[in-house]
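Missing here: one protein chain of the complex. Every other protein chain is in place.
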Amino acid sequence: MASSMAASRPPLQRRVRALQLATVGVALAVWETAVRAGWIDPLFVPAPSAVGAALGTMGDTALVALGETLSKTAIAYVLSVALGLAAGLVVGSVRLLREVLNPFVMALYSLPKILVLPWIVLLLGYGTAPAIFYGTIHGLFPVTVLVMGAVRDVDRTLVTVARAYGATTWQLYWKVLLPAIVPSVVAGMRLGIVFCLLGVLVVEMFAGVRGMGYVMSSFANGFRAPELFAATALVSAASIAIVLVLDHVNERLSHWRG
Amino acid sequence: MTAPARLIAVESVSKRYVTSSGPVEALHDVSLTVSEGEFCTLIGPSGCGKSTLLGMLGGLVYPESGRILVDARPVTGPDPGRAATVFQDPGLFPWRTVLENVEFGLELAGSAAARRRSIATALLGPLGLKGFAEKYPRELSGGMKQRVAIGRALAIDAKILLMDEPFGALDEQTRVLMGEWLLDIWRRTRKTVIFVTHSLHEALFLSTRIAVMTARPGRIKSVLELPMDYPRSMESPELVALRAKLWGEIREESLRAMQ
Partner (left out) sequence: MTVLAVRAGLLLVVLGLWETVGRASNPLLAVPPSAVLPALRDLLLLRSYPDLPANVLLTLREIAAAYALAVVAGLACGFALGFHWLIGRAWGPMLAALYAVPAVVWYPSLMLFFGLDAASKIAFGFLLGFFPVTLAVLAGIRQVNPHLVTVARAYGAGSLTVFVRVMVPAMLFTLVGGLRTALALAVVGVIVGEVLGSKRGMGALINHAYGLLRTADYVALVLVTLALVVGSDVVASLVERRARRWNE
């Protein structure tokens, strides 16, 4: 039984991989042909080969801009995870707070935060501060909401057991609630990084003078399609790489789950 | 033989719960004393307040009137030095290994890592969990999980063991085996056990004393003494007669509870 499953696995995996590679290959080929044959205007959609070339020529400037964006994102991320975890733990574990604040938190989570962006820029000026601030509030809510829900849903028996064994409040948080919500915290962290990066990019596009968001929107305004596509690919690849790393951490941290 | 010292005294305890459909009286004027080393079982229909009474003994629930004394001191809150509780849901921490779960109470009490590790490791043998020290709860069967929970209670070495239907969620065969195992543990450790159950067999097989509780509001209906030796044969005439008597009392209350 087990051996037959193991035997059938490689071909299936290989077929899936093959299809994935074929998809990418065919898409790139069709795209390249379409541009070369003149079906698509290369002014708007450049051929993959042109994008590749642009990636080469952009080189350092793009990496510097990416570095700026990612360092702003990193600061915003640390802030939003720390604040979101603290807020989620406190609000989630105190029933009155939770019931009072839940609708406000959900509203702040789902309403389009871009509406306050002009005001943030007005207050904080053009620079890194509004990007970090806006990135933080973007990342803060998904973390808070997930942690809040996770704390609320912690198995009540575990809390009762801890109380019966004489746990102090500190021990209850540190030894029961915190370990119990680790999977949700990591899920929140995974979601949060994408939100933080999004927030930082939006500010850079809206009122940036540096960073990947600014670079991309100036490429768009300058009709430099190959460079724009190359920059987009670069940011996407960075984002996917970060999320994959977090997924890996997640698997490591929740080995006790079945 | 000298009379064993009185360890637990429940003195006319009452408790009401406020629910959405009005107040419900869970316990009404319950009094009970338990001596050191006894295996005292609380049995009665569903909702008769057995678990509430056990929660009070553990300090997790507060009586509305009356009081509970352990060693002549009133119970005012949970105190693992006094009593260790085992719940129907084993309540194991899924992120802790078997060994770490057994260590939990000692860890909260601040005992040194090496000491608690050696205590927990020594318990694995009697728990029948040798070789499972590094397993996580999800890898264990229901009976094993409950043995870990009992191990966690034994590790803190409190005088009193409070057990709230610990085998209620297990299948019949496992239940019988767990009963035999618990009996062995109890006879070796000489803890004072307060045991809540629905099972006549469990009560008769294990207890030195059985307190039958009435349908809601819970009172003590009668107390049966079981002086027979262990291990007991359920076919012995004494136990057969006791079983009939016990069933008669519980049947009456269960019928009342159903109405």
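For clarity, chains are labelled A and B in written order, and residue numbers in each chain start from 1.
Just so it is clear, a residue touches a chain if its C-beta (ideal position, glycine included) is under 8 Å from a C-beta of that chain, and two chains touch if they have at least 3 such contacts.
Values in this document were obtained by computation on a predicted structure and should not be read as measured data.
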Partner chains on view for the chain not depicted: A
Contact residue for the chain not shown (choose from A:Tyr77, A:Phe133, A:Tyr165 or A:Phe219): A:Phe219
Absent-chain interface as seen on subunit A, which is shown: 12, 15-16, 19-20, 23, 44-45, 96, 99-100, 103-104, 110-112, 114-119, 122-123, 194-195, 197-198, 201-202, 205-206, 213, 216-217, 219-220, 223, 225, 228-229, 232, 235-236, 239-240, 243-244
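Here is the rule we use: only the chains that are shown with their structure count from here on.
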Separation of mean Cα positions, subunit B and subunit A [Å, integer]: 49
Subunit B to subunit A touching residues, read off their complex: 58-60, 78-81, 84-85, 87, 89, 91, 93-96, 104-105, 107-109, 136-138, 152, 156
Subunit B-touching residues of subunit A, taken from the complex the two chains share: 155, 157-158, 160-168, 171, 175-176, 179-180, 182, 255-258
